[in-house]
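What you see is the complex with one protein chain gone and the rest in place.
Chain lettering (A and B) follows the sequence in which the chains are written, and residue indices restart at 1 in each chain.
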Amino acid sequence: MGTPAAGSPGRIPDLLVIGAGLAGLMAAQTGADAGLSVRVVAKGMGATHWAAGTVDVLGYLPTDDTPVHHPLEAVERLPEDHPYRRVGGAPRVARGLARFQELTQALKLPYVAREDGQNWWLPSPAGAPRPAYLAPQAQARGDLERKEPLLIVGFAGLRDFYPRLIAENLARQGIQARAASLPLNLLTPRRDVNTVQLARTLDRPDPVERLGRELRALARPGERIGLPAILGLERHLWTWHRLEAITEAPVFEIPTLPPSVPGIRLFQAWQRHLLAQGVRVEMGMAAIGFQAAGDRILWVETESAARPLRHRAGRFVLATGGILGGGIAAGPDGPAREVVFGLPLAVPTERRHWFRPRFLDPAGHPLFQGGVAVDPALRPVDPRTGQTIYTNLHAAGEILAGTDSIRERSLEGIALATGAAILPAAASP
Amino acid sequence: MFTTSWHSVNLTANECIKCNICTSYCPVAEVTDRFPGPKYAGPQSERFRENGQPHSPDRSVDYCSGCRVCNEVCPTGVRIAEINARARAQMVAEHGIPLRNRLLGRNELLGRLGSLAPHLANRSLHNPVSRLLAEKVMGIARHAPLPRWSETGTLHHWLRRTAAHRRRAERKVVYFHGCATQYYEPFVGQAAVLVLEHLGYQVIVPPQNCCGLPLLSNGEFEAAERYHRGNVARLAGFAWAGYPIVGTSTSCTLTLKEEAPELLDRTDSGTLALKQATWDIFEFLRERAQAGELPTDFRPLGTDAEPLVLPYHAPCQYRAHRVGKPALEILSWIPGVAVRESLARCCGIAGTYGYKAEKYTIAMDVGQELFDFVRSQGPGVRLTACDSETCRWQLEHGTGIPSRHPIEVLAAAYGLYDLEGRRPVVE
Partner (left out) sequence: MRTIHTEILVIGGGATGTGVAWDAALRGFRTVLVEKRDLTHGTTGRYHGLLHSGGRYAVKDPQSARECIHENRVLRRTHTHCIEDTGGFFVVTPEDADSDYPDRFQQACREVGIPCVEIPVAEALRREPLLHPRIARVFQVPDAAADSFLATHATAQAARQEGAEIRIYHEVTRLLVEGGEGDRRVVGAQVQDLVRGEPVRILADMTINAAGAWAGQVARLAGIQVSIIPGKGVMLAASHRLVNTVINRCKMPSDGDIIVPIHTVAVIGTTDVKVADPEHLAIEPWEVRYMLEEADKLVPGFSRTRILRAWAGVRPLYQENAQGMESRDVTRALALLDHRERDGVAGFLTITGGKWTTFRLMAEKTLDRACAHLGVERPCRTAEIPVPGREQGPYWLGHRLHEVETAQLQGELVCECELVTRDMLVQAARFNPTVTLDDLRRDVRLGMGPCQGGFCTYRAVGILHELANEPPEAPTGDAQAWEVAHLQSPRQAARTPTPDKRSPSSAPRPRPSPVLERTHPMANPNLLLRDFLQERWKGVLPILWGQQLKQERLDQLLYLSLMNVDHLPDPELVSPMSDFYTRIPTAETEG
């Protein structure tokens, strides 16, 4: 009987991340950057697959819905329990974003910020300008503060994109825009396709050439061409550059209803990048339990076909998301609960205080502002006493209390800033 | 919805939030309009199904290959593939089942019959005329990678022949070999037995049935249930006695663990005991490794300069165990082996799916992602590795490169097995 070889599973990883959204991936990356051995387990795909694929840092102030132009400057105007303030304010947020931006260079999916540190205002699929701090290059090309007129091109029969709606709404906000539509069979003979399947089609040269020729014929000199975000999945940059070359016009992407092609591109590229660093992201593994000794988590259990699977680790990161991601659940009776560790939540206990009568209420809904309260090291605390609960458990992303990130448009910003802050500056492997 | 009880997997349809992530990852929906996607066929159509309708309202669910990629990526935990399997069973119950599917579902019977005269069986089946005929008459795709019967006897023959050499020990495991190992690839079972014995176990190989998966996939639930009951009767006793039941066929072990209980709505104590005692062999070996009990007396299978480059594909049915990729982890400690992990979704064959004439092309299109991955590893690749037999046959068919079960690789690394010739080097 020999002893386990080095790098064998007998060795306990330094860090186990639960959740594979942006917060989980960033936490895993941060661990890997610090030389830790890291493993990621997730129930399924995360919010990257639903969202626009930009990094929204802060679009509107949570207090009064005022548009934010300089998100990092606005951080200090946020309440003290806001995750940005918890991780140490603007400098720490900026650090996480910078690491992400650097990483996207390596992933060959560069995310760009405006030079003046302001938010981009980019066309939404309904034709509203949406505030984003970092955007994939192909979305940033749709910058609505630039003056070149827009030609929004859709595909007849593609149910998740309506160029006319976008163009007309933009035009009514003083942005020069018009719409055009191309037949879907230009790209594929299929009768039933979604955006991701179309994006895979546009990884291939022929459809790209055909599309490019049609667009070139449609566009007037000086126009920028806006398309649904389907410009390639694996070879996005190639597809995008090729279309700009054929059309001799700036081409940009507008995000669509889920599934999000830009989000999936990012997820897949990042997953491969982590794998190359020895970090495996395992899907279909739902965390269902744990074992602690005193104030330390010993292991987390994930559900499997026959019996719970134990994952021991030195540290754990809870990045299971909020209500949408499934990190927080609420039944017909009783309070909302955190599903893996049963952490106490900072949310109104009574259901009648959870929601406001208007769906689009600028003040948001109190339940969605709640979550797991944390100490400055992002370790969950009891919201009543402020006591840290486990010393080797950190929480990141949408699960955190202190704000409604969807309401204030900070979903990705909080995920990256907190995911990058799970290791205290002094922590070493 | 065919809701028979509150335990029913069908009820997981309620978890669906319609995000279509599953549709985006579904390898079948990507290559054909015939399958509109897991969400459509599963949780969505489920709301329109009930017993005794004038027609069973949908047929496209028959094009679900059952690969379970949808389950894997679903963010909310819908058991989509199982919902589809049940819908297919309902279709079979109402419309009957083609003879071809009946045949393909009866792997065990085919295996046993062919093994009576394997030379003859191979010669009669594996020739262009028979295959053409099988396609025309039966709808079995003529190019599909059907296996060959073992011409050196079944696994049980070998076990009997080498009974004197088999290890006796205090610690025992039960080996579930499955039909493919028994009749087509006994050498996989030989490798498994040798490795388990190398760990110090006595390996018990009791009589056993087909796990029933081919029948479940083809919608013959009643016949599957008979097989499953047979296995419970033969194996639950070992489970109760505390013996791990270890298998090399990932789909068989998945069926014992989960598919049979869930799809057949079986909650009896025997089923439960069998479920909880069943292990994929590498899942079991990883546990042993974590306990410090896995021997590391590996022989290098290559050199640092010229390692054995081994593209490894964890089959869908393996990923559906939700235990990670233990085979990959263990193979990666073998010196001189450079394991290259495939992130391809599916090889396409999906059990018996790719054998069907109308689905053969779909299966090959689905597998393209995997074949491309293997090719991208360079011309020096001599072998690939994959835990499931039908996937290996498809992988060989699609790439022209021989494929091995990881247990064969491990057995070779322990010096027990000839990886090229696929035979034990010890008794």
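As a working rule, a contact is a pair of C-beta atoms (placed from the backbone, for glycine too) under 8 Å apart; a residue touches a chain by one contact, two chains touch by 3 or more.
In this text, all values refer to a predicted model and were calculated from it rather than measured experimentally.
Shown as candidates are A:A47, A:L243 or A:V317; the residue that touches the absent chain is A:A47.
Across the entire complex, the residue among A:L72, A:L324 or A:A421 in touch with the chain not shown is A:L324. Here the missing chain is touched by one residue of A:G44, A:G127 or A:G371, and it is A:G127. Checked against the hidden chain, the listed residues B:E30, B:D58 or B:D387 yield one contact partner: B:D58.
Those residues of chain A that touch the chain absent from the view are 47, 50-52, 56, 65, 124-130, 157, 159-162, 164-165, 168-169, 172-173, 190-193, 255, 257-258, 322-324, 326, 329-333, 351-352, 354-355, 357-360, 362, 368, 406-407, 409, 411. Residues 1, 3-6, 11, 13-19, 33, 36, 39-40, 44-51, 53-60, 76 of chain B touch the missing chain (whole complex, contact as defined above).
Rule of thumb we're sticking to: only the chains that are shown with their structure count from here on.
In terms of their C-alpha centroids, the spacing between chain A and chain B amounts to 35 Å.
Interface of chain B with chain A (complex): residues 19-21, 23-24, 29-30, 33, 36-37, 71-77, 200, 254, 257-258, 275-276, 278-279, 286, 289-290, 292-298, 319-326, 329-330, 332-333, 341, 343. Taken in their complex, chain A has these residues touching chain B: 1-5, 7-10, 43-46, 49-50, 190-192, 194-197, 200, 258-259, 264, 271-272, 275, 280, 282-286, 302-307, 309, 325-326.
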